[in-house]
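A protein chain is absent from this complex, but the other protein chains hold their places.
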Amino acid sequence: MMGATQSYELGFMTAPRLIIRDLTISRGGYPLITGLNAQLEQGQVMLLRGPNGCGKTTLLRGLAGLIPQDHGDFAINGISAASDHANMMRQLVLIGHRNANAESLDAYHALAMTAGLAGLAPSADHIMMALETFAMAGLAKRQISHLSAGQQRRLALARLALFTAEPHRLWLMDEPFNALDDDAASTLNHLLNHHLESGGAAVISGHGAMPITANQTLHLDQLKGQTQSGKKEDRS
Amino acid sequence: MSSDLGFFAMGGYGFYIWSSWGVAAGILIAVTCHSLIRSYLIKEQLNRHLTDKTDGDHLD
Amino acid sequence: MFDYLANPTRFRAITAVIFPVAVAVTVAALLYGLYLAFFASPADYQQGETVRIMYIHVPAAWMALLAYLAMAVAAIFYLVWRHPLADIGARAMAVPGASFALITLLTGSFWGRPMWGTWWVWDARLTSMLILFFLYLGYIALADGFERPERGSKPASLLLVVGVINLPIIKFSVDWWNTLHQGSSVLRFGGPSIDPAMLLPLLVMALAMLGWFISVSILRMNTLLAQRRLNVLEIREQSPQRGKV
Partner (left out) sequence: MTTLLSIPMMLFVHDLRAACRYPGDMLASVMFFVMITTLVPLGLGPDQALLAQIAPAIIWIAVMLASLPQMDRLYTREARDGVLEQMLVSPAPMPLLMLAKALAAWVIIILPLILSAPVLAVMLGLSINGLLAIVAFLGLGGLCLVLIGSMAAGLTLGSRRSGVFIALIVLPLAMPVLIFGVMATTAVLTGGDAIGHLMLLAALTLILLVLAPPVSAAAIRFAEE
């Protein structure tokens, strides 16, 4: 385990968004991710690919501090989970498989809750603006249980629009483009590009074609103890 | 000590004394047997498993 | 020192030594205890022969509490230092521990019948033992209440920690409830003040039960270890493309 004393003294803005050192995470008593090393600079996107069950979600949730690692360490913006959990949680946004919309609230309050949980305190029209980015403003009063799956997914992604003031956060997104129609996908792409241009970074898992150009691609299934980052293509 | 015949009478409380010891013995023996049987079954299953794989390290 | 025990093969080597010793102690202490309990100890001037029930009732009560405390210590080892063997230890001790609580309750009611004419008397100690028995059942039900067996380890260990913190509270509240409703406890179970000739069988029987507890717990731990190894082997078979890890 990397000693907390050997903390990253790099300046806040210059610290790499994400450093992963020899990370091993096991699931069900079984090493699923072994000896992963990776680094993500500002403005970069890392793509996680691989068949189901190869550890994409495990890695994303591990980076969010939800799954303990066997050994190795990682740091987001120079802050490692072991040293300062609360501060670390302010360095990331997690969009998991589950939409995190509280079922018995309406769309507006569900979004307000998840934003509040992440430490933001958005104003009412800031939330309406976020809903508007994903064309959900009309459904603000609609109960979550009355929304379609696609609408619920758009509501979950609308949360991203509230983080424009905090570009340092690492976006950890689990198959965000799944079951999204075209304009929602382009809205997400637009938000992501805006986030990257203002210095943010993202780790995204997914299958098939995604409308983003990845700086690094990790194929988790072929990953056995060494990093295999995709060819470095500059962002067009 | 009282004569053998009286021994089991236990001064009239024989029923309670012997049944309480009997119940306790019953429970202890039941747990012991349960543990032994499960241990035997699991180890047997494991050994069969290991011999199928022919990688040999039998459980002692 | 803690890591020393953590390795299953080393654990098996150690238990291979302890197990026969524990069994030998159990048998010896049991025989000697039976002899003392029935032949070499006087009848109580007040309770007559039924005092012999005490020789099984009191050691079982001690062991029920001792087993629960041992499980709680194992649970703390598992939660704090992530010792997988500690969890297996706690699971192995659960059923023997619960059986001691059950023995205490049943022998207690057989004791109460001749003395006070009722099969169950709401004495403070018996009531606390009843609640301890519920805590045992709660642990056993939670430990294997999950689809995948190892998922139950952490919640069950947490329940043990909560249980052991609540034990004194339960004990105190039951005593408080008892003294207010019934006055001082009616059942005198003796204690250091009892006749030394009665103390010896008590201690020997306690030793026999301790030996039995250790032997059965080791046996059950080895079974759980083998079970876990079997599960890993089966998982590996169902996902061949992961290759030999």
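Note that the chains take the letters A, B and C in the order they are written out, and that residue 1 is the start of every chain.
The working rule: a residue touches a chain if its C-beta (ideal position, glycine included) is under 8 Å from a C-beta of that chain, and two chains touch if they have at least 3 such contacts.
The structure presented is a predicted model; accordingly, all values stated were derived computationally and were not measured.
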item	value
Left-out chain, listing which of the shown chains it touches	A, C
Hidden partner chain, touching residue among C:Tyr35, C:Trp122 or C:Trp176	C:Trp176
Contact with the hidden chain (one of A:Met89, A:Leu139 or A:Met173)	A:Met89
Listed residues C:Tyr35, C:Trp81 or C:Phe134, member touching the removed chain	C:Phe134
Touching residues (missing chain, whole complex) on chain A	61, 64-68, 86-87, 89-90, 92, 94, 96-105, 109, 112-114, 116-121, 143
Hidden partner interface residues of chain C, rising order	79, 131, 134-135, 137-138, 141-142, 145-147, 151-152, 154-156, 158-159, 161-163, 165-166, 169-170, 172-174, 176-177, 180
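Throughout what follows, only the chains that are shown with their structure count from here on.
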item	value
Connectivity without chain A (remaining chains kept where they are)	one piece
Most widely separated chain from chain B, with each centre as the mean of CA atoms	A
Averaged-CA centre spacing for the pair chain C and chain B, given as whole angstrom	16
Chain A-chain B separation of Cα centroids, rounded to whole Å	56
Mean-CA-position distance for chain C and chain A (Å)	48
Complex interface listing, chain C residues touching chain A	148, 150, 232, 235, 245
Touching residues (chain side chain A, partner chain C) in the complex	28-31
Residues on chain B engaged by chain C in the complex (per definition of touch)	1, 7, 10-14, 16-17, 19-21, 23-24, 27-28, 30-32, 34-36, 38-39, 42-43, 45-46, 49-50, 53, 59-60
